[in-house]
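The structure appears right after this line, and notes come after that.
Only a single protein chain was left out; the remaining protein chains are all shown in position.
Up next, chain A:
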């Protein structure tokens, strides 16, 4: 715990982080510095695709904070992401103004459903900063209420997981309803302006990419900092032996609620940045399968490691974008296969692979005549 402002463990981690930072800074520049016919040019479309991956990486980090470091497997992390997305989407909807299909100041779906004026809870969302703030506190509040109820009554393990899945399912059904004032199953789309700029401008895409990248680095830093503090020690202690922590004078309920809320707020921010880059948000984002996707990213990348979730989120989504283009029918089968292989053969995920290989080489060096022992055992038995 000597240098708390640089909470990094190894040289490798620092290098990886530097590479990530350089990528975040350079990538959008390649969109503007190189002409469109250059091999180094990055199109605005590619920019928004990678911007979304960065948001997914933040989302994966938020789940890893819960699952990898605290042992709370949340299957409803997509709910917090979607709530953040909806909060910022409300602002984007209001910015369409009278450019919608019906030419009124109300969002199209409201006109379609016969609203005569904007519902009260929509009004503050004219302010973008209110929307960004709401993208944090709405998921945070949901996590707080749910966490209080669940953790106070000592719900844990698989029961907690199932309840979080039920929660996101229930929320999705609620958002599917037209009378819930959030656009029913169509959700929000056709955004026009963001912070006074046309959302299709290349400069907006670059800014959104940078924002996502800096969010990722900031969240990474926050988690690294927390892990190094006594708080992080308590967090992992809860994962390994909650009773011991409780009987050492800690209210594990307070800790778990706090962690759940922080995790939900991070996921919400990721969702808020995701929506303008994806151009759409609808209730399918909180469907239980989306929650499972995030679990797969974290497991593949490496649960309980700081870089694992980032790598997992990007890798799986790259694979998905490739596969759904080339073998659109087989994507789910391939995803299942990858997940199965990782669970069976790479318990520490992609980032744990190097250590696994090292351990394997060492074990080969250590006892080459491994074949002798089983034979002896057989002899002894008879």
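Here is the rule we use: contacts are C-beta pairs under 8 Å (C-beta built on N, C-alpha and C of every residue); 3 or more make two chains touch, one makes a residue touch a chain; residues count from 1.
We take it that contacts and distances are computed from a predicted model.
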Omitted chain (choose from "Ferrous iron transport protein B", "MaoC family dehydratase", "Protein arginine kinase activator" or "Urea ABC transporter ATP-binding protein UrtD") - UniProt protein name: "Urea ABC transporter ATP-binding protein UrtD"
Out of A:172, A:245, A:275 or A:335, only one touches the absent chain, namely A:245
So one chain is hidden, and I want to know which residue out of A:234, A:292 or A:338 touches that hidden chain in the complete assembly. A:234
Which residues does chain A use to touch the chain missing from this display? 1, 226, 229-231, 233-234, 236-237, 239-241, 243-252, 254-255, 258
